[in-house]
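Here is the structure we will look at.
Only one protein chain is missing; all other protein chains are in place.
Here is subunit A:
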Amino acid sequence: MTRTTTAVTRAEYCVLACAEAWRGDGEVLASPMGTVPTLGARLAKLTFAPELLLTDGEALLMGDVPALGERSSVTEGWLPYRRHLTMVMGGRRHVMMGASQIDRFGNQNISCVGDWHHPARQLLGVRGAPANTLNNPVSYWIPLHAKRVFVERVDMVCGVGHDRAAAAGPAATRYHDLRRVVSNLGVFDFATPDRSMRVVSAHPGVTAAEIRAATSFALPVPADPPPTREPTAAELRLIRDVLDPTGLREGEVRP
């Protein structure tokens, strides 16, 4: 049954924008962190990137593409944490991580806010961010684009940005590959001469002024940024009816 197409929501543009991050990656592991990136990875696999590998979030590679929250019923591989870490270092993976703070060169912080020696707020810790950013392609998903997230300078560099990788030398830049940042306002990349952040597209309904006002660092925003592409009817159906019938995506992104 095909549902009548109601207006595409902001969360659905975000799912699509996240899915696009994995376009053309081939047979790599898509590691999404968060609801919207998870939907994006599954949408990509069901449409334009069928070669992707997906995990169940635990130790298994899924051979099917279940709805969010549903159990996978086909297993195509075993990927416990130890092998996952080896896969990171081997580079056959494209992760989409979160960021509590991110700066114009893509330095990311998930460890703590404030001075590391006496943090105002302890967060997740560095987790796998240093290894991720130096070894396999990395994108970021930020559900709430705000000045306290898009900062001038992050308090603790966990994920390594372009300036810091360059300063650390060839061993750091060799496999360093920051692909894109997706927020609730738009899509960004680093395809500028100095590898600083650039607007790729704004989600429909988002203005240049809105993006500027929610970003602490000077981010050149074209007066009329290109819009994030529209989902096809088939993609919308997959998001709404197959992958996320209970609408969990709407809980992660404010309309």
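The definition used in the following text is that contacts are C-beta pairs under 8 Å (C-beta built on N, C-alpha and C of every residue); 3 or more make two chains touch, one makes a residue touch a chain; residues count from 1.
Here, contacts and distances are computed from a predicted model.
*Asks:* One chain is missing here; what is its name in UniProt, given the choices "3-isopropylmalate dehydratase small subunit", "CoA transferase subunit A", "ABC transporter permease subunit" or "YciI family protein"?
*Replies:* From the choices "3-isopropylmalate dehydratase small subunit", "CoA transferase subunit A", "ABC transporter permease subunit" or "YciI family protein", the unshown chain carries the UniProt name "CoA transferase subunit A".
*Asks:* With the full complex in mind, choose from A:59, A:219 or A:242 the residue touching the hidden chain.
*Replies:* A:59
*Asks:* Going by the contact rule already stated, which one of A:88, A:102 or A:197 would touch the omitted chain in the full complex?
*Replies:* A:88
*Asks:* So that we can see where the missing chain sits, which residues of subunit A does it touch?
*Replies:* 58-60, 78, 80-82, 85, 88-89, 111-112, 116-131, 133-135, 156-160, 164-165, 167-172, 174-176
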